[in-house]
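Working notes for the structure below.
The complex appears here without one of its protein chains, the remainder shown in place.
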Amino acid sequence: MTGTMKAAVLYGINDLRVEDRPIPELLGPDYCLVKIGACGICGSDIHFLRHGRIGEFVVETPMSLGHESAGTIVEVGDEVKGLIPGDRVAVEPGWACRKCEFCRSGRYNLCRDVVFLACPPYDGAFAEYLAWPADFLFKLPENVSLEEGAMIEPFSVGLHAARRAGIRGGDWVLVAGSGPIGLCAIQAAKANGATRIIVTDMVPSRLETARKLGATATINLAETDVEEAVADLTGGRGVDVVLECSGTSKAVISAVEVVKNGGMVQLVGNFMEEMPPIPIQRMVERELSVSGLFRYVNTYPASVDMIAAGVIDLKSLITHRFALDEAPDAMMWVDENKDKVIKGVIEP
Amino acid sequence: MTGTMKAAVLYGINDLRVEDRPIPELLGPDYCLVKIGACGICGSDIHFLRHGRIGEFVVETPMSLGHESAGTIVEVGDEVKGLIPGDRVAVEPGWACRKCEFCRSGRYNLCRDVVFLACPPYDGAFAEYLAWPADFLFKLPENVSLEEGAMIEPFSVGLHAARRAGIRGGDWVLVAGSGPIGLCAIQAAKANGATRIIVTDMVPSRLETARKLGATATINLAETDVEEAVADLTGGRGVDVVLECSGTSKAVISAVEVVKNGGMVQLVGNFMEEMPPIPIQRMVERELSVSGLFRYVNTYPASVDMIAAGVIDLKSLITHRFALDEAPDAMMWVDENKDKVIKGVIEP
Amino acid sequence: MTGTMKAAVLYGINDLRVEDRPIPELLGPDYCLVKIGACGICGSDIHFLRHGRIGEFVVETPMSLGHESAGTIVEVGDEVKGLIPGDRVAVEPGWACRKCEFCRSGRYNLCRDVVFLACPPYDGAFAEYLAWPADFLFKLPENVSLEEGAMIEPFSVGLHAARRAGIRGGDWVLVAGSGPIGLCAIQAAKANGATRIIVTDMVPSRLETARKLGATATINLAETDVEEAVADLTGGRGVDVVLECSGTSKAVISAVEVVKNGGMVQLVGNFMEEMPPIPIQRMVERELSVSGLFRYVNTYPASVDMIAAGVIDLKSLITHRFALDEAPDAMMWVDENKDKVIKGVIEP
Partner (left out) sequence: MTGTMKAAVLYGINDLRVEDRPIPELLGPDYCLVKIGACGICGSDIHFLRHGRIGEFVVETPMSLGHESAGTIVEVGDEVKGLIPGDRVAVEPGWACRKCEFCRSGRYNLCRDVVFLACPPYDGAFAEYLAWPADFLFKLPENVSLEEGAMIEPFSVGLHAARRAGIRGGDWVLVAGSGPIGLCAIQAAKANGATRIIVTDMVPSRLETARKLGATATINLAETDVEEAVADLTGGRGVDVVLECSGTSKAVISAVEVVKNGGMVQLVGNFMEEMPPIPIQRMVERELSVSGLFRYVNTYPASVDMIAAGVIDLKSLITHRFALDEAPDAMMWVDENKDKVIKGVIEP
């Protein structure tokens, strides 16, 4: 398919433009062309908009944003099997080399050659069309919407966290922070069988949403001492797992106390500070495991299934919808209304 | 506490008598005396009644039956902590030496010196009172009944199976056989996050119960080819895990075909045949894992929690209730009405 | 590179011909051309020669044999990184699709689209040249010979077995059968830290070789009861792991008795019988794990390192060497002298 399409392209700090671009070509016989139906606005998109970079990733040439997407296949390459035009698919936004040590051993998220949507220098999915390798597209069944398909991306972070933490039936979990990722972590913990899910935050409305999506207890950090509260809620035992979604040193200090001896602190959020003070000696003495997390791996098939089976609710994450033309204003507005918005979605 | 109590004691084949026995003494300072409130009738109890033995375990002196029990604490030894008279508890029916290689490494079910209720020469819990070590009693919260507490024993088999099989969120599971253990396996699979649970049996009413308790699809083996049906239901992929609850060579032969490459066949049921023909070369070629199961280990705390959280429904397993005096007739009747009964419970 | 080369090609049962064939082309920019230096004669090669098939794999058109190979790179495709002409490499003989569920999750040996050397319809490495994808070629350091590089293939089976069995430092292992695969399993067990390695066989000379390569005790099945002998050697405890390399029902029956409660029986050998009698009820009662094995996955880098570090000795496996022209006679001779030969190697 040839012609032009609209895309929301970042030209510089606070300079996002909706403009015409060529419809992308299939780069190989295993590619599909996807007409994007929904693409979530992520904190990282806003960070690129506001700062032009995230850490070492610098936007040097105009780049479209967006990586939480789903759409409908309009064209398939000669070697594509199992997908045909008309299929609705979720887009896993990072494809890997498939050949290195990491790809071969089931951890392709750690591949050094990942091509990731809206991560410089690669364009994103705030666009009408996307050309993408078929093995990173996942067919959605009839009872899963494109919006839900787009939300698999943030949910995948939670699911990967729950898996790395080894959450299983009957576990007690504390989720620190109930922003969008925290809400995904709650659902992932529940979908893996956690029976008690304690959630912390400082914003009452977020805690309310957390309760709707699976929290069995919530702690408002502005009012309550978290260590005491968890001791009360667990009879002094502590939780099996902490899913740390807040990215603060303070939360790590709490995590190391509220988890049981030998327990797991799974880091999910990114830390603003490169090298904050961390209670490492307590980690040693209590034989804790503390585990990093980079994106996700092999989460899409299970996520599709969880939505279809009704065990997770990703629809409720979406609070605001925008047209592609509105993308520049929408991103600004979302950034300025973080307390009102869980997740905004661009729908080209 | 001294005095006498009623107990249902097996004197020989088909010779179960309700008689007076001394209330058991606490055998150490870490024992509690439990007034039994509910004790399930298990297939193994009936097997002892009908045959006087199970394999190498022979009833040589009169022995009371029953091992699926819960009750109320009436007396505690001097060193018991955390339990007081009046507490309602589930009884884990096998206590181990706590010192051997298996006990030390978290697999006390494999201890060679386990004392197990109603396993010769040890008496069971079809009795008014039971003296038992405190560390094998588990306090029930208010919203869990004694009947549910008693059902933790059969559920534990399912939970141990789900854990050994490594079931996690999003897995597809086939449960072969939907008798009482199969129904527990279904719930354990669900409680660990399985999104598709396909259940087989030949009895339509059992399959109906299976659907109520979590099966997402059922296959009547009397009518349908299981390999074709599973291929249809899974798009040719097969299931991640089979929980084999039927104990037949035929079911193993199917299991080895319906599971995906590299998948897990978890044996849950006991086999009548010691050495049936098994498709071992298919196991090799498909790199399957086949795993035995002996009772359960460390399942009680999580099970209590799962009931309390409402993620499993053990109440629905109980279809018939009997007084202790009725035990002899009740066991005969249950044995003769297997198609009507899921689980009968003696309530002293 | 163009021109012709010699190859040993199977035309039918017992009809292997050394003939001229075109040097193979690089099929893509990620291929290398390898000049084969050594290629082992495997039991499966002989089976194809004698029977024209292995199970469902039937030789329908002339096919060269050989899959245990190493050689020197003479040409590289445009996209090959990290390998240049002159590099000496071991050839991993099965390359996979890199895109399916199995490839993505670190189990590419289970991929349904593996292209495997000398497995119909694909040609093998009894030839002067081989064109092969670079990601399935592994550079050998100076202190590792091409012969050793070729032996990584059979060793990989042992290493994959030791890994799947979870062998770690201090484990006690029984290796059933000390043919070539058994000898590789012994070394793999040792290289993963097994401190006691008991080896069984009926041929005294094989047991002697086993002792040279790491067995700490040997049992001649023709003379000694294996269950008694293992009980003696382990103080009644049994071994942690059995690596079953003999492919017989009888060995499985022993394995299930000599392993400790809760232990692991790792199947390594293939079974001639599709469905032999297996003591499955003992597996259940003793909570054993029994695990199939299909080829190997991610074993080449570690194997290269183990040879270089001197912790395994693959040189000693090679007892006979032949020129490519001699291949037809050599294979017949090896087949007829199994008791004298551990491993014969074709050296083009």
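When the chains are written out, they are named A, B and C in that same order, and each has its own residue count from 1.
Simple rule for what comes next: a contact is a pair of C-beta atoms (placed from the backbone, for glycine too) under 8 Å apart; a residue touches a chain by one contact, two chains touch by 3 or more.
Treat the numbers as computed from the prediction; the structure is a model and nothing was measured.
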Contacting the left-out chain in the complete assembly, out of C:188, C:264 or C:278: C:188
From C:5, C:159 or C:265, residue that would touch the chain that is not displayed: C:159
Omitted-chain contact residue, chosen from A:60, A:225 or A:285: A:285
For chain C, residues in touch with the removed chain: 159, 162-163, 168-172, 188, 191-193, 195-196, 216, 301-303, 305-306, 308-309, 311
Residues in chain A touching the chain absent from view: 101-102, 107, 109-110, 112, 237, 249, 252-253, 261-262, 267, 269-271, 273-294
Residues belonging to chain B that touch the chain removed from view: 30, 98-101, 103-108, 135, 297-298, 301
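We take it that only the chains that are shown with their structure count from here on.
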By number of C-beta contact pairs, the top two chains: B-C
Chain A and chain B, separation of their C-alpha mean positions in angstrom: 40
Of all residues in chain C, the ones touching two or more other chains: 101, 107
